Structure formats: C-alpha cells, structure tokens
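Quick notes on the structure that follows.
With one protein chain removed, the remaining protein chains of the complex are shown where they sit.
What follows is chain A.
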Amino acid sequence: MSALTAKMRTLLSVYYAYMLEYRAEIVFWVLGGLVPFFFMAAWSEAARQGHTAYTPGEYERYFFAVFIARQLAIVWANWTFSDWVRTGKLSFHLLQPLDPAWRILADHAAERGVRLPMLALIGLVFALLFPGALVWPGWAPLLLGLAASTLAFLLSFLVAYSVGLLSFWFEDATEIFELWYVLMLFFSGMLAPLSLYPEAVQRAVYYTPFPHLVYLPASYWSGLEPADPRGFAVLGFWALVFFAVARLLWRAGRRRFSAMGA
C-alpha cells in the first residue's frame, strides 16, 4: 500500500508539471465550460418577467454551483486510453508494475490542481458581476457537496475508463462516451433546476446516475432545494457497477491487445 502511495505521489507531481505546461489550453477548456451561465441568463430573465418559482438571485447561485460541479467532474480517461491502444503507447505502460488506471487517475487529479485557481478567479469575477449572488452555504453543506462531487467525479471516471477499455475491441470507442455526456447534459440539471422538470421525467431518471451527478452537489452548495442524500447511494451503487465493469473489461481486453509488436 505504501509503495502505491509513493508511486501516486510521484505521478501526481509529474502530471501537475505536465499540466502547467499546457495551462493556456486549460484556460480555453474552462471558458468552454461557461455554458451554464448562458442558461442562467435565460432563466433569470424568465424570473425577472415573473414566470418561474425562483428569483433571479437564486438562479444565479444555482447555476454557479452547477458550473463548479461540472468543472470538478470533467473526465477524459476514455480519450487517453483509446489513444494509448490505437498508437500502441499502452505497451510501455504494460511493462511497468502499476495498473495504468492509476496513471490516468493521477493525470486527472493533477489537472484539478491547475484548474482550481482558475475556478477561484472565475468565482471572483462572478461575485463582482453579480453582487449578492454568492452566499456562504455553511461548512456542512460545503463539505457534503464536495463529497458528492468527488463521488460524481469517481463515477464519471470509471465510466470513461470503461469506455476507453472498449477500444480493445472497437478501435475508436470514444464516441460511446458522447452518449453518456449528452445524457448527463440534459438530465443533470444544467438546462434548468431539476425541480422544474416534469414530474414524470424526474421519476423516470431518478435511479440513473444522471440527476445526481451535478444536481446533488449543486443543491448542497446553492441551497435552492433541499438536497436529497439518497443520491449518494445511487451514485455509490453505479460507481461499484462501473468499477466491476472496468475490472472485467481490463481482464478480458488485455489478452486481445496486440499493438506495435506486442
């Protein structure tokens, strides 16, 4: 176990340095994630004309929380792994006495380190542009929200990694993750707070991971609606499922791998 921690620590510092090199790229990635603010602009305008249940300020707080929750859960493991399989880079990683999953996980974790200061900056600009929109949620909701968003990240990571593992069979599997991404876009509460969705839709997607990935941390942070702690159970359940899927695919897939002279 301590050998693994030492390896992880090294990998983290390596990938942090890597990420710093490409910080200009990460800036644009963060900017590309600003989409929730446009939904915020539409909903708070609707609220200003008196059409919905919440006030403009509540929408501002909610969509800011959505923005942060989405930023913390971004994953690209599918892309990296698929690239390794296609170009044969995986061979080198297979030689090392370490499951390549750890390497990709370190890559993601280190990137959060570069992203966080940028999020803080955006938070500052947001607080200046929309005075009064950001209020302190209190320690307990803040930490619970963080826990929810970490769990959401782990689940997204496991799904992306499983999709990446499919590259052993399909060469280019990254497109499959697009489906997950699109479903998450529409049912995670980015278009609007989930409480405004028709009830039938809310019920239909309740046991899927989608409504909890973003909405659970966002409700803790924004306090728009009382957060539903059962979301933890749903997220945890799906994380276990995809952990098992990833292990199975890894075992079966390794045997099929034959790229670049292996």
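General remarks:
The criterion applied here is as follows: contacts are C-beta pairs under 8 Å (C-beta built on N, C-alpha and C of every residue); 3 or more make two chains touch, one makes a residue touch a chain; residues count from 1.
Everything that follows uses one rule, which is that contacts and distances are computed from a predicted model.
Here one chain is missing from view; checked against "Helix-turn-helix transcriptional regulator", "Acetolactate synthase 2 small subunit", "ABC transporter permease" or "Transketolase", UniProt names that protein "ABC transporter permease".
For the chain left out of this panel, the touching residue among A:Pro97, A:Pro131 or A:Pro198 is A:Pro198.
Of the options A:Ala69, A:Leu151 or A:Ala173, the residue whose C-beta touches the omitted chain is A:Ala173.
Mapped onto chain A, the footprint of the missing chain covers residues 22, 24-26, 28-29, 31-35, 37-39, 41-42, 44-46, 48-49, 51-52, 170-176, 178-179, 182-183, 185-186, 191-192, 196-198.
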